[in-house]
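One protein chain is absent from this view; the other protein chains keep their places.
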Amino acid sequence: MLKVDNINVYYGQIHALKDISLEVHPDEIVALIGANGAGKTTTLHTISGLLRTKTGSITLMGEDITHIKADKLVSKGLAHVPEGRHVFLQMTVQENLEMGAYTNSAYTKDGILDVFNRFPRLKHRRNQIAGTLSGGEQQMLAMGRALMSQPKLLMLDEPSMGLAPILVQQIFDIITELHKSGTTVLLVEQNAEMALQIADRAYVLESGRIKLSGTGKELASSDEIKKAYLGG
Amino acid sequence: MSKMVPLPSKSIVPERDVNKPPILETNHLGIDFGGLTAVDDLTLAVGRTEIAGLIGPNGAGKTTVFNLLTNVYQPTRGDIMLDGVSTSKKSTAQVNKMGIARTFQNIRLFGHMSVLDNVKVGLHNLTKENLAVCLTHLFGYRKTEKQANEQALEYLDFFGMADMANFPAGSLPYGAQRRLEIARALATKPSIILLDEPAAGMNPSETAELMNNIRRIRDNFQIAVMLIEHDMNLVMNICEGICVLDHGKVIAKGTPDEIKSNPTVIEAYLGKKNDKKVEAKEGETNAES
Amino acid sequence: GSSSESSGSGDGGNGSSSALKIGGIGPVTGAAAIYGQAVKNGAQIAVDEINEKGDLQFELKFEDDENDAEKSVNAYNKLKDWGMQVSLGSVTTQPCIAVSTEINNDHIFALTPSASSTDVLGGQPDADGNVSIARKECMFQMCFTDPNQGVASATYIKEKNLGSKIAVIYNNSDAYSTGIYQKFKAKAKELGLDIVCAKTFTDDSANDFTSQLNEAKDAGADLLFLPIYYTPASMILAQANKMKYEPKIFSVDGMDGILTLDNFDKSLAEDVMLLTPFTADATDDLTQNFVKTYKEKYEDTPNQFAADAYDCVYAIYEAAKKASVTADMSASDICDKLIAEFTSSDFTFSGLTGNNVSWSDTGEVSKEPKGMVIKNGVYVGM
Amino acid sequence: MNMTLVSNLINGISLGSVYAIIALGYTMVYGIAKMLNFAHGDVIMVGAYMCFCSMTYLSLPPIVSILIAMVVCTLLGVIVEVLAYRPLRKASSLAVLITAIGVSYLLQNAALLIWGSAPKTFSSVVPFGSVSLFNGDLIITGESIVTVAACVVIMICLTVFTKKSRMGKAMRAVSEDKDAAQLMGINVNKTIAITFAIGSALAAIAGVLLCSAYPALTPTTGSMPGIKAFTAAVFGGIGSIPGAMIGGVLLGVIEIFSKSYISSELADAIVFGVLIVVLLVKPTGLLGKKITEKV
Partner (left out) sequence: MAGFANKYKRLKKSTRTNISAYGLVIILFVVALTMQSTGAISNSLSGQLVPICTYIVMALSLNLTVGFLGELSLGHAGFMSVGAFSGVIAAVSLQSSMGSGPLLLLVAMIIGGLFAGIAGLIIGIPVLRLRGDYLAIVTLAFGEIIKNIMNCLYVGVDMGGLHFSLKSVNDLGMENGKIIINGPQGAVGIPKLATLTAGFILILFALFIVLNLINSKTGRAVTAIRDNRIAAESVGIGVTKYKLTTFIISAVLAGMAGALYAMNFSTVAAKKFDFNTSILILVFVVLGGMGNIVGSIVATTILYMLPEILREFADYRMLLYAIVLIIVMIATNSEKAIQFRDSVMAKLSSKKRKSQNDSETKEAVNNE
């Protein structure tokens, strides 16, 4: 479904991604884990077209998207829930969701119902300005908004960041559920333990390079991983 | 007034004077945003050298409590006493001078300044330089600056960051930024420090180090710490008293053990699965980030 | 407009070239560009004509000052570097006050076509006898001074009995306009004219005059005195017309040019009276030739600024010839000779803006303002 | 009833409506592109010149001339956006501000070279004359009527457009968070270009109406109304469409009233003074949204 081939990304002089290659197959949950500043966010930004790669290529469902800009990718079935949520702070919850269906307006009504089903908390706050939502509420909104475009591949950047334990569980449940209903997921997480639990496969990123890859279970039981990311 | 931690608490600090009045007290504190009551009827107390936890689901009003305590928001109801003195009608800066320092949920460093200068800004009210000194660099400027540098370095050293002193704060790795924010807050010589999700975005080993640091802060500076955290491992391990908020209201108060087994808290916050995990893998990570 | 400006040798020395170097300064860009360009063009025509004659040769260089005193001084310094021997001062009043001080210090003769404030010349007391600046001997004016016009206007109105209740609208942010008004007011009082309302505007609010007009109308004014330039005046005329307010209108030389406004509805200016030394419609040969050349060269009708500039150059030419000034003299020597010539009792000059014009040693020009009235879109003498 | 008072009020509203139309353009561009486009006033001037040229030199009817002016200004707005502002999308807002000032100088000086410094007398595009009421005690000019009507219509259209249309929503999203908007499938550059197009088309209309009411057209015609309109936009709450309208009208009325009843010398000082007082009481203008910064 998604194939990233040898990309190199720079921020000015800083070489942030070095020869990253990864693949996501249809109906998979792939986790991308790594410490702070490893380059996880950069990878997602590059895939979704917000950043350019110097070399290499990115293919989505057989189509070369290396040079396609972010806004064109949404209708190709890619949705990206960015780190830090980036909800529209001055818009209401409802308006945020409507924006999510920008390329998919026919789905607006049903989509909102669906999102409210998944996140009942948002339903109560549908007319609240998103800027005043709590962190967790904003995360739910960001995910809900991404779902409004009915993506085939959903990229999530640290969705559990700052969430209450009960909500982390919920978010991961939702991801599993989404996956079951046919959405492919590329998940970036610091919470390696939870991520590896639900991931089919995972890549470990360190200082801009892929350091390890394997199935979720393999990695979860790898000593190296345990030491570095699972606090073991 | 109900104490957050029933006195005498199961204090791990033997010399703590349980007979002294608490450093921080709030009295039926509440704030409304338009129609929304974000915090309601909050009454709690924090002991002089206590490590207290404030937990609760997202949007429960935890950060809002911190904002009330530091007068970023003015309360709609109730009042706050710091060491027996009301903080109402004070500005955030004045409240800091009275003895409350804090960190922020989303890091707020002075990104363009050096690490050292960030701490020196924290030392602001303790540095004796009036405008004439600032403008002329005479009248003992060198001496005060030297003192400030030394003090700031001490704080950095406390967190093992002295070697980063001249880097721009914005270029630090995430974990170091969090530590720097705490160092800056400590530099204001507070009697209580409020930490808003200090472990967010940290990996388990960083979190373990942070826990250690929080204890050292209390022991070393003899101040109270109040923290908000979603990382139950951290909270349950280092907090002596915990207060759980939901929908702006206190739903439980007590020691970590009491909180862990409180069904209301499990229902509203911890979740069944998590709860089991906390019990099962106690001491091990259940890191949230 | 373009100019056939010849580049100076720039060696700063005097007398190295065979032509007398005349420097002009004025706004050719910015909001006041119209005045600077008119002066530049008018002066250039005179220089070209004189050079054709073949005796004393002139070279003109004109620098932009954007109607700003500071830039005007910069332009002046630039001209000094070029080797300017005689100056046309600066077109607009404020810059000319600054430049005239420099000119006087450097002892260069200057005849400004259009900077009309007495402060340009210095040494003249105001109505209360207060003097704010000493006489700058090198400075002379080609245009009427502001007080002069104020007094003349009041006298004219009184003599011809043009109105009993007078309203004034003037530009409070403009020295020219304020200068005329202040003197007009004093003289009107003296003559027993009744000023029923005096309203101001500024350059920043020169759009809407309805409130001023309303007030004049309410005060029952039957004569509107407009000591302002023609651009805002054209708006006042249009707005008064829309309000169906039809007082008599009396104005000063700044009004000249209103008929040449592109696309202007001349019927609005019907019966407007003005004091002006120059009209492009005059039938004498001199004027007609000038207007023709100007139109050919610059595709525009000249206004009094252009005419004053043209006269300036000719006046300098005639005086220079009489005083046997040559191009190889130093600026300072030329200055002495020209001052002596201009202030001598037997020097008079006839040009576009007046006949037998003479100068007093205060630097003021003495020429007769002509009262004009617009009839069927042309000026007619009053 | 005091007819002068009523007449002043009407004139104030009419002048204010011109400010309001300009302010609407300012507000659109500011609200979405987050930049103070100080060249906006000069686009007005270009619009007026275009209309003037096609009416006087090509003898085209007013409506056609207005359309030509709108088309030219739209193109101009988009070209300036693409060439001068787009490369600075990620630069500091001050860098963009200075560039806008550069564009403003450029337009003024280009106009000076093309059309010269002599004012052009603009013929009104309004086909009917003044309306006379109360035996001629109260006269309302055709320009006033058309300006006020145009202002109301434009405001309503813009409000509906930004609230309801797809592009309008995209504009709001872009104004808040460009990256997030992109992730929603919104073409940010296109959206901003369209904003400039609309703002500039409005500027053309404003220029034509401004010069119809106040017919002397020079290369600096747009500057002061531009600044005043900018003030009006802030007055009403910058970014808010009804705010720009209210701000503009109030500004016009205050200006005329202080000229008439207080002091014409100090009228501008009074206008700006009122602005300051309003901002002190309501720091984001009359209808401006409070910026909620969550700590």
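Think of it as A, B, C and D in the order they're written, each chain with its own count starting at 1.
Here is the rule we use: a residue touches a chain if its C-beta (ideal position, glycine included) is under 8 Å from a C-beta of that chain, and two chains touch if they have at least 3 such contacts.
It should be emphasised that the depicted structure is a prediction, and the values quoted were computed from it without experimental measurement.
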item	value
For the chain not depicted, the shown chains it touches	A, B, C, D
Among B:F104, B:Y174 or B:F221, residue touching the chain not depicted	B:F104
Residue in contact with the excluded chain [from B:E25, B:E50, B:D117 or B:D246]	B:D117
Hidden partner interface residues of chain C, rising order	2-3, 5, 12, 28-30, 63-64, 66, 68-71, 73-78, 80-81, 93-94, 97-98, 100-102, 117, 119, 122, 126-134, 172-175, 178-179, 182, 202-204
For chain A, the residues touching the chain missing from this view	12-13, 15
Residue ranges of chain D at the interface with the undisplayed chain	30, 36, 84, 87-92, 94-95, 97-99, 101-106, 109-110, 112-113, 227, 230-231, 234, 238, 265-266, 268-269, 272-273, 275-276, 279-280, 283-285, 291, 293, 295
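Rule of thumb we're sticking to: only the chains that are shown with their structure count from here on.
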item	value
Chain centre separation in whole Å, for chain D relative to chain B (CA means)	50
Separation of chain A from chain C, taking each centre as the mean of its C-alpha atoms, in whole Å	74
Chain A residues within the chain D interface of the complex	48-50, 69-75, 79-80, 82, 86-91, 95, 98-100, 102-103, 105, 129, 131-132, 145-146, 149
Chain D contact footprint on chain C (complex, rising order)	1, 28-31, 33-34, 36-37, 172, 199-205, 207-208, 210-212, 214-215, 218, 231-232, 234-235, 238-239, 242-244, 260-265, 300
Chain D residues within the chain C interface of the complex	4, 7-8, 11, 15, 52, 56, 109, 112, 116-123, 129-130, 132, 136, 139, 141, 143, 210, 213-216, 218-220, 223-225, 255-257, 259-260, 264-265, 267-268
